[in-house]
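Removed from the display is one protein chain of the complex; every other protein chain stays in position.
Each chain carries a letter (A, B and C) given by its place in the written order, and its residues are counted from 1.
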Amino acid sequence: MLSLIVFIPLVAALGLLFVDRNNPAVARAVALGAASLSFLISLGVLVWFKEADPGMQFTESFLWVKLLNIRYQVGVDGISVLLLVLTTFLSVIAIFFSLDRKDNLRDFLALMLALEAGTLGVFVALDTILFYVFWELMLIPTYFLIGIWGEGRRVYATTKFVLYTLVGSLLMLVAIVSISVAHYNATHELTFDIQTLVHTHIDPVSQLWMFLFFFLAFAIKVPVFPLHSWLPHTYVACPIPALVLLTGAMSKTGAYGIIRFCLPMFPDAVESLAVAIGCAAAGGIVYGAWIAVAQKDLKALVAYSSISHLGFIVLGIFAHNGQGIEGSVLQMINHGIIASALFLIVGILEKRMGTRNLKDFRGLGTAMPVLYGMFMLITLAALGLPGLNGFVGEFLILMGVWTSAMLSDMSTIFVLMAGLAIVFASIYMLYMFQGAMQEKNDKLPAHLTDINRGEFGLLLPACLLIVFIGLYPKPFIDRVSPSVDRLLTIEKTVNLDAGHGGGHH
Amino acid sequence: MGPNFVLIISATIFCIGALGFMIRKNPLIMFMCVELMLNSVNFLLIGYSDFLNSMDGQIFALMIMAVAAAEVVVGLAIILTIFRTRHDLNVDHINVLKG
Amino acid sequence: MFEITYDLVVFITGLMAVLASLGVILCSSPIYCALYLIGHMICLALLFLLYHAEFVAAVQIIVYAGAVMILFLFIIALLGGRKEIQEASFERFMALSFAGTLFGELLLAATVGPTKPIQGAVDAQVLAEVGSAKVVGLELFSRHLVPFELASVLLLVAAVGIICLAKFPSAPLKRRTR
Partner (left out) sequence: MPHRRAGLIACGAVGGAFAFSLYALSQMMFLEAEQRAGHVLTLYTWITSETFTLNLSILIDPLSVFMFLIVTGVGFLIHVYSLSYMEGDPEFPRFFAYLNLFIFSMLVLIAAADFFFLIVGWALVGLASYLLIGFWREKTSAVLAARKAFVMNVIGDVGMVIAAFVIFSHFGTLNYLDVFAAAKANLRPNDDVALLITLLLLVGAFAKSAQLPLHTWLPDAMEGPTPVSALIHAATMVTAGVYLVARCHVLYELAPYTMYFIAGVGVITAVFAGSMALVQYDIKRVIAYSTMSQLGYMFLAVGIGVFSAGMFHLMTHAFFKALLFLSAGSVIHALNGEQDLRRMGGLRKSMPLTHLTFLIGSLALAGFPLTSGFYSKEAIILSSYHGEMGNIFFWAIAVLTAGMTAFYIFRVYFYTFNGTLRSPEAHPHEGPLALTAPLVALAGLALLAGGLGHWVDEFLAPVFGAAPVHPEDELLETIAVTAGVVGIAFAGILYMTGRDRLEFVKQALAPIYDLLYNKYYVDEIYDFLIVRPTKAIGAFLEEKAERQGIDFAVDEVGAQIHGVSRGIGLWQSGKVRTYALNMVAGLVVILLFVVFL
């Protein structure tokens, strides 16, 4: 089932290459069909997901490379199932939004589907090598999407993005191999299975550098301040549909990787570095927000606000308790919905007005009342208004940070910094919303029309989810929390073993 | 004279050839230096073929001569072509491959 | 007595070869270089003879000192033997030092390192009886047949290559600009 979800887009992406380039109708049908099918199956996974079960579900496993015992192994638990559905959902939306592109639509859609497949693969892979393969698979389509269809300094941006990511992922490959070697040295059994490797005891020094290698890859992907400098360039250059996937789904793979690898595998390193990473995350929260206040380009503004919001997610993860991690997972979903919706709106406005500069907007609300309402709702969610989804995640994260044992000394400061960033968020989000939609403008183009039915349909699910998660987050948290609890207890047993003098299981 | 003589003479000529290749700018002379180096090796092969009572050295020398002949012929043709197009025989001026 | 005379002849010939090679790299005029090279070739041919490789010596004279060097002289005559100005430069210094180091290393390798004896396939008696050219022929057409044929193919390719180079005029190369 999970394989279907992952490989339908991939096969469709390959299949698209055999479609006639001059026949966009077929390309549209294939891409949309594949994405929708994948989305429906993932909904099925969500429905049949047993929420009380903390372990992996829907697992599939068979041998891939016999010599090294690399397995094709997939499965989802509470942490990844929501992200899986989020990704398929955003893919459908992104592909919908890209349907009216004129320039080489077929290849664009093929790359989008490949990107979707890579992201989905990352979320379901249970084998480190498989994970790595999907991790790199995400990179290639992104490179072309930005490099070919981007705008502005697209080559610069995409080169920077790829180099950054490659630095991280190559180090991660080293760590992936070395952790399996460590396991082999202990048990004389070569495996790349994540669930087995989680139990391996590693001595603290090795933990430290392996953790750093893993973390670097994930931190670049998220990105964590100060490794974020690819993000503004990339986001500004990226075409909007790809950006929806990039910000909504791909940036979550980094945070997901931290939860899946760094926390359970390297508990000692996490403990010793949590405060430092917390500082970076909290610094990024304030830094991104503060720079966002000064932005005039809508895309750049949302990009910097993303840095700020993603900092929340990382901070919550390293709070290292139930509330923090659950809040982070929920906030990943929230940010995926909110940021992609914001980018869609930016795309809609750009399509209508031909510019993204806040100075050129003003008073659009009169001409576009429907967009006005949706934009406002999404803005409010983004600045964390209670009753909408952004607040739930932020509240849980900050509560986790406040009560965190691991960040004990610094937690107060972190929370205060986050509070400052929330105030800034209200400032820049209102700048954006009010600057674009309110006040009076006599120079509005005469033909300016409100969003059409299709665009309304794209934004509506996001709006509904924003309200629903805000009012009733329990079903989401209930799916996440058993897995998070298990994650935290796994660590405790490993710690116990380390106390006994190590060895393996 | 024994192996040492052969070795020393051969090494000397080889080094002189290499040196010449490095310090001369005329491609023709550089080719001559290549011939010097090839010949030094030939001499070594011949000498050792005598010391060790083996025909293999002589056979190798013959092969080298064949290769050298082919090389000289092609090389000279190339030099000629270059001269035809550039009217200049200073190798330092031929640096199209500059990185 | 014969031994000493023989050694003396070998020594003097070798010395002349070295001197001739020095002449090759030191003369500024290509025509002198070519002449020195011919002298060097002849010295080497003598040395080959002295080391009982009559056939190779003959080939050396015919092919090298004869054909190849004549080719050289033709080309020099064709292109005009311009003198080359020799000046001291950093590159030249580097070349000298590298060549010197190389020479030192080679000497060390020659004198210090042990040389492992190889058992020859042809013993001295056969050699003395049959004569060198015949043995070479036998060897060449029996054990080394494939390399021999390959060498002939190589020569053929070279011939074809020259025709290609000479026949079709090429456009002047444009210098790459950056």
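Quick note on the criterion: contacts are C-beta pairs under 8 Å (C-beta built on N, C-alpha and C of every residue); 3 or more make two chains touch, one makes a residue touch a chain.
Owing to the predicted nature of the structure, the values given are computational and were not obtained by experimental measurement.
J.: Which of the chains on display does the removed chain touch in the whole complex?
T.: A, B, C
J.: Hey, which of A:Gly15, A:Gly44, A:Gly147 or A:Gly419 is the one touching the hidden chain?
T.: Answer from the full complex: A:Gly419 touches the omitted chain.
J.: Quick one: say which of B:Met30, B:Leu52 or B:Val72 touches the chain that got left out.
T.: The missing chain is touched by B:Met30.
J.: Would you indicate which residue among A:Met56, A:Ile291 or A:Ile490 is in contact with the undisplayed chain?
T.: Residue touching the absent chain, from the options given: A:Ile291.
J.: Taking the full complex into account, find the residue in C:Leu8, C:Leu108 or C:Ile163 that is in contact with the omitted chain.
T.: Per the contact definition at the top, the residue touching the missing chain is C:Leu108.
J.: Give me the chain C residues in contact with the hidden chain, please.
T.: Contact residues on chain C toward the absent chain are 91, 94-95, 98-99, 101-102, 105-106, 108-109, 112-113.
J.: Can you list where chain A touches the absent chain?
T.: Given the touch definition above, chain A has residues 160, 163-164, 226, 228-230, 232-233, 287, 290-291, 293-295, 321-323, 326-327, 363, 365-366, 380, 383, 385-387, 391-392, 395-396, 398-399, 402-403, 415-416, 419-420, 422-423, 426-427, 430-431, 434, 437-440, 472-474, 477-478, 481, 485 touching the missing chain.
J.: Of the residues in chain B, which ones touch the absent chain?
T.: 18, 21-25, 27, 30, 91-92, 94-99
One rule holds for everything that comes next: only the chains that are shown with their structure count from here on.
J.: Please name the chain that ends up farthest from chain A once chain centres are defined by their CA atoms averaged.
T.: Farthest by centroid: C.
J.: Chain A to chain B: how many Å between their CA centres?
T.: 64
J.: Any chance you could list the residues of chain C touching two or more other chains?
T.: Residue numbers touching two or more other chains: none in chain C.
J.: Which residues of chain B are in contact with two or more other chains?
T.: In chain B, no residue touches at least two other chains, as defined above.
J.: Using the touch definition from the top, list the residues of chain B that touch chain C in their complex.
T.: 1, 3-9, 11-20, 22-26, 28-29, 31-33, 35-36, 39, 42-43, 46-47, 49-50, 52-56, 58-59, 61-63, 65-74, 76-81, 83-86, 89, 96, 98
J.: Applying the document's contact rule, which stretches of chain C touch chain B when the two form their complex?
T.: Residue positions touching the partner: 7, 10-11, 14, 17-18, 21-22, 24-25, 30, 33-34, 37, 40-41, 44, 47-48, 51-53, 55-56, 59-60, 63-64, 67-68, 71-72, 75-76, 78-79, 82, 84, 86, 91-92, 95-96, 98-100, 102-103, 106-107, 110-111, 115, 117-124, 127, 132, 135-136, 139-140, 144, 147-148, 151-152, 154-155, 157-159, 161-162, 165-166, 169-173, 175-176.
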